[in-house]
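One chain of protein is taken out of this complex; the other chains stay put.
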Amino acid sequence: MNERISITIEMAQSWGYASGAAMERFSAGLRERRIEALKCSGCGRRYLPPRPFCGNCHLELDDWVAVADEGSLEAWTVVNLPMLDGRTGEMREAPYGMGLIRLDGADTTLNHYLDVADPEHLAIGLRVQAVWRDELRGAMDDILHFRVLTEGP
Amino acid sequence: MTEVAVIGSGQTDHGRKRDDVSQPELVRQAVALALADAAIEPERLDAVVISNMELFEGRALPELWLGEGAYAARKPCLKVATGGTSGTSSCIAGYHQVASGLFDVVLVVGFEKHSEGHTQTGMALTDPFWDRAVAAGALGNFALSISQYMAERGVTQEQAARVAVKARRNAARNPHAHLQMPDITVEEVLASKLLAHPVHLLDMCPQSDGAAAIVLAGGQTARRLCPRPAWIKAAETRHEQPFIGDIDRRLASMRTLREAARSTYAKAGIADPLRDLDVAEIYEPVSYAELAWYEALGFCADGEAGRLIDEGVTEMDGTLPVNPSGGVLSANPVGASGVIRVAEAAKQVLGRAGEHQVAGVETALATGYGVYAWADALVLGATP
Partner (left out) sequence: MNQSSPFEVVVAGLGQTGPSPADGRSIAEMVLPAVQAALADADLGYDDIDAVVTASVDLFDGLTASNIAITEVVGAVMKPETRIAGDGLAAALHAACQIRAGAYEVVLVVAHAKPSMADFQDLSQWALDPIFLQPLGLDFLACAGLQASARAAADPEAPERWAETAARRLNAADGQKKPATAADVLDSPLVAAPLRAGMCAPLADGAVAVLLRAGGPGPRLAGLGHDLDVHLPGDRDPAAWPGLTRALARALKSAGLAASDRAFDLAEPSCLYAHEEELFIGATGLEPKTEISPGGGLFGGAVPVAAGLARLLAAAQRLRADPACRRALVQGSWGPAGQGQVVAIIKAGP
């Protein structure tokens, strides 16, 4: 009887990712609970995350605009599977709410967690507001999640 | 441009864990079947294109190790990797290589052995500053888009479940499919575990081990070797901005797929897809996506996708059968899935689709899709 042989190799790698000038400024702002987007001089689109270049217009971006830390829920879901958090390497316990949020002052949406994990209480159009951690490190998860406010327009 | 046709294809039996073969052996199985189907010897291959998202298996430059499985040793060989569209993009790459006249016979093989890696880790290695901070994976990504799509186009969970049922019932007549469920019902889909609202387990594609290969040949050779080649009439690719939030109403708008299809149809002379196409193999990672693709591909107007599935238009006996193979919903070895779409579309034209053959196919569509909204579209036909 043939036994199936297999080999297991563990990978432990680390990479040093450079954030780039746009994200550096954005991250510095997060440490002061300030959110900024970059606006394209061509299409007028206000981009989060900020990045060096508008892929639609092929223009470099350098026009910083203020963005509120609240906005409207454009999409939502409640995830029932624990997911691997790529940042920490730990599993995030389920259920947890997630949404695509259009912050006031931005044209792209932001994918983030919601403080509601019940489909009965989530809907497109709700107003949501960022809940910040006490300790700010200049990273996207300085926002713990978004709190669902009253019904939107 | 030299005319190019698919003259043969081969696939492994796709499954959750193919621990009976190594990665090179998995590749070899599909390749051997494709060469036999094309009735050519390995020596006849002028070049090989390999499709694989190797980071899912924790690897780099996999063609180095397993190229010999594809008979690529001592031959020109390149590897293409573009996420979910790897397979269709590789087929288009092979098509361009033959069309250039530089190569006459090119093998394209795609594979994935998810069981030999940690796909979640691979999927978690997204942009480190933005997307990675908020773990969602492909599932969360889809579920978010679906909530918008449902609100905008009015599709229901039942209609999505009907797509899932169609896929697995079709797959029951495809010996290679991973999930074959001849008796599956809408109720079963809706009763299956809710993974991320509103997506149920049975709405989602599986994660499969598998490989698929096609053999492409230039005009004269194709005519000589194959009684009824499946000619590639047109093929287009479109990529997109990188972040999830860059694309408004992703499933509803899907500009990359719409434009790839429009451009491909124009070149292939497809004026009314529902009428001019005889069969379609489209890349649907989740049931709702297939509904969105009906609209994006012009099978119906926006808002009519639900009606199409309700009226059976895309069933095997409908006006335009969609995914007779069972689609990505029934087998998803990521690097192979796009090659499977092209292989299955080609088989329909070649008349080699066996139990899931649609009668009288002259023109077939194959599409690819990736989680970053990259899209491919190819039209294959009985005439060049």
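Order of writing sets the chain letters: A and B. Residues in each chain are counted from 1.
One rule holds for everything that comes next: contacts are C-beta pairs under 8 Å (C-beta built on N, C-alpha and C of every residue); 3 or more make two chains touch, one makes a residue touch a chain.
If you're wondering where the values come from, they're calculated on a predicted model, not measured in any experiment.
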Check your understanding: Touching the left-out chain: which of B:His14, B:Arg28, B:Lys79 or B:Arg250?
Key -> B:Lys79
**Study point:** Contacting the left-out chain in the complete assembly, out of A:Gly20, A:Pro82, A:Pro119 or A:Gly138
**Key:** A:Gly20
Review point. Looking at B:Ala99, B:Leu139, B:Leu225 or B:Cys300, which residue reaches the missing chain?
Key: B:Ala99
Point to revise | chain B residues that touch the omitted chain in the full complex | key: 1-2, 22, 48, 53-56, 58-65, 67-68, 72-83, 89, 92-93, 96-97, 99-104, 122-123, 125-128, 218-220, 236-242, 255-256, 259, 370, 372, 374
**Study point:** For chain A, the residues touching the chain missing from this view
**Key:** 7, 9, 11, 13-21, 23, 51-56, 58, 60
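Definition applied: only the chains that are shown with their structure count from here on.
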Point to revise | Distance between the centres, which are taken as Cα means, of chain B and chain A, whole angstrom | key: 29
Review point. Taking the complex as given, what residues does chain B use to touch chain A?
Key: 19-20, 58, 120-121, 124-137, 139-141, 143-148, 151, 193-199, 241-246, 248
Exercise for review: Provide the residue numbers of chain A that touch chain B in the complex, in ascending order.
Suggested key: 4, 6, 9, 11, 15, 17, 19, 23, 27, 47-49, 55-56, 74-81, 83-87, 92, 98-100, 108-113, 119, 124, 139-141
